[in-house]
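Please see the structure below; I have some questions.
Only one protein chain is missing; all other protein chains are in place.
Per-chain numbering from 1; labels A and B assigned in written order.
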Amino acid sequence: MSSDLLLVPTGQPEERLPTVGSGTTNFGWWGMVLFIAVEATLFALLLASYFYLRFRSGPTWPPDGIENPKLKLVLVMSAILWSSSIPVHLAHGAIKRGEQAKLRVYLALGFLLGAVFLALQCGVEYPDILRHEFTPRTDAYGSMFFTITGLHGAHVAVGLLMSAWVQLRARQGAFDRYRHVSVQNFVMYWHFVDVVWVFVLATLYLSPQLG
Amino acid sequence: MYPETVGLEPAGDGKLDPVSTGRVGSGRWPAAPVVFVAVGVALAAGGCTGDSSVVSPKGPAAHSVAGLWWPMLVVATAVFTLVAGMLLLAAARGRRKTEDQAKGGAPWGEPFIVIAGVVVSGAILVGFFLFSLGRMRALAESGRNTKLTVSVIGHDWWWEVRYPNGAVSANEIHIPAGVKVRLALATDDVIHSFWVPRLGPKTDMIPGQENTLWLEASEPGIYRGQCAEFCGLQHANMIIRVVADAPADFDRWMAAQAHPAAPSDDAGRGVFETQTCAGCHRIRGTAAQGTAGPDLTHFGGRATLGAGVLPLSPENLRRWIVDPQAIKPGAPMPPTTLAADQLNALVAYLEGLR
Partner (left out) sequence: MTTLAPDIEHLEEAWHETPGLGSFLTTVDHKRIGKRYLYTGLIFLVIGGVESLVMRIQLTHSNLHVLDPETYNQLFSMHGVTMMFLFATPVLSGFGNYLVPLMIGARDMAFPRLNAFGYWVFLGAGLFFYSSFLVHRLPDAGWFNYTPLSDSVYSAGPNVDFYALGLIFVGISTTAGSINFIVTILKMRAPGMSLDRMPIFVWGELAMALTVVFALPALTLANVLLELERRAGFHFFAPASGGQPLLWQHLFWIFGHPEVYLVVLPALGIASAIIPTFCRRPMIGYTYIVLAEMAIALIGFGVWVHHMFATGLPAIGLGFISLTSFLVVIPSGVQIFAWLATMWAGKPVLRTPMLFVAGFIILFVIGGLSGPMLAAVPLDQQVTDSYFVVAHFHYVLVGGAMFPIFAGIYYWAPKMTGRLLHEGWGKVSFWLMFVGFNLLFFPMHILGLRGQPRRTYTYQAGHGWDFLNLLETVGAFVLAVGILVTFVNWVWSAKKGQPAGHDPWRGDTLEWATTSPPAEYNFEAIPTVRSREPMWDQPELGPHGQPPEAGGRTLGGGHNTLGTSLLEAEPEVVAPMPHESPWPLLLTLALTGVFTGLLVRAWVFWAVAAVAAVVSVAGWFWPRGETQET
């Protein structure tokens, strides 16, 4: 511990405790963990619903003459999204050491990669599918495809908002090696969104190729 | 360690509540649970039987389930008596105790919880599980040997019935007594459920899938049921009437149902074919071929109309045709305005369709 961590007396003799915690000593950290648990449950149920509809439908999947999902673009998108976890992780390491400049650079880089993912999804992949293959109104397959990827995309968008907020606060000098639970919470959330994408990719894009 | 005072006199100032030592009333309270149990028994003794009762079984499936019900009821009553008895005795014994005695050790406590709550309860529950599993399997096994398949399709708020010889009817289902009948259950719109309690358990009718239920009536008779899955406005008036005939009678009946309506020059037939009736209803052998509503080819032979909402009689039929909404509000059949002679002819014609 160094002198820039504020310790206050508690009323017990000789006892002084910090007024901020990070990780498991911080209430907000637990709040984010539980929020992630809620969202993880939501995605798990949504993916289970996809499999339920799939295995209760006929032998062909995708049905109605729809082709297997195209992989080239989505694999590039996945690489971009997952690689964004690296600068985000490094941002956390940087602020744990009190390195402000590195924190801001890494956060910005992570933001950029996430934004590119969303831009490719909304600007390239979706229009292509809507125009040439199916829409959410075509059948249950189309509905599920857009609902699952759309819900995930919404979570990425919220993550970008969080990143913007944390970058703003970083510029205001809010963080140091003891006070940075917002960065921690954002990092946890961002990694969660990336992990969800593993399951979305496996379920929507890869599993039909197996069947 | 614990406050010395018996009872719980409040620590604040003010008048003390006169009932401060835990006695309720003046000792009359032990009568209350006796009254309670007596009332319960009286209600139950009024009987659970009846013309739609699960415990008045008239078919092997319902008998099997009733045979599961009675032991469970007996054990449940015994458990309740033990628990309620322990509760009341504990309260009664407590009145004579001091607080020191109350706080004393109770080494029997946790073993009691484990034995009563886990071991004995677990044994009873697993026992009933295995018993019910056996009954479930036996019922499924019995259902494999059906001799006849009747198709029942649920609609808002009536039943379409189709027989293997092509006969089509509605709302009243005939089966041969003493024969296992397989019902192929489907629905045209929302989820319905087919339930005739005296003959057996219910099964839902779900869009997009066909469910199966087997029924057997041990002896000829009339067995009542109702739709048992909320299906909208008139779920309450979607009655099932199962008529179990002697097998020879049933064969004759089913053969007759397959025939179109006998040729007729009744004025009523003309009314039916030219008014809105034909738009929704079919009478085989006439120009009326509507499919939205029940098939009325042999309508006059049924005992009720409107899926059981009224007995079939000329007066009721007249009321129904003129304004079904007054009897079954929300039913898809609109009111029909007819001149009096047209209406009388129509009613006579329909009553004659046997």
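Note that in this section contacts are C-beta pairs under 8 Å (C-beta built on N, C-alpha and C of every residue); 3 or more make two chains touch, one makes a residue touch a chain.
Because the structure is a prediction, the values reported are computed rather than measured.
S.K.: Taking the full complex into account, find the residue in A:L17, A:I86 or A:V124 that is in contact with the omitted chain.
M.R.: Among A:L17, A:I86 or A:V124, only A:L17 touches the chain that is not shown.
S.K.: For the chain not shown, which residue from B:Q234, B:Q257 or B:T297 touches it across the whole complex?
M.R.: B:Q234
S.K.: By the contact criterion defined above, which parts of chain B meet the unshown chain? Give residue numbers in ascending order.
M.R.: 1-3, 7-8, 10-15, 17, 19, 21-25, 32, 36, 39-40, 43-44, 46-55, 62, 64-65, 68-69, 72, 76, 79-80, 83-84, 86-87, 89-91, 93-94, 97-99, 101-104, 106, 108-110, 112-114, 116-118, 121-122, 125-126, 128-129, 131-133, 135-137, 139-140, 189-191, 193, 195, 197, 200-204, 206-209, 211-212, 224-237, 239, 308, 329-330
S.K.: At which residues does chain A meet the chain that is not included here?
M.R.: Where chain A meets the chain not shown: residues 8-13, 15, 17-21, 24-27, 30-31, 34-35, 37-39, 41-42, 45-46, 49, 52-53, 56-57, 63-64, 136-144, 146-147, 161, 165, 169, 172, 174-175, 179-182.
Convention: only the chains that are shown with their structure count from here on.
S.K.: Indicate the whole-number Å distance between the mean C-alpha point of chain A and the mean C-alpha point of chain B.
M.R.: Centre-to-centre distance between chain A and chain B: 50 Å.
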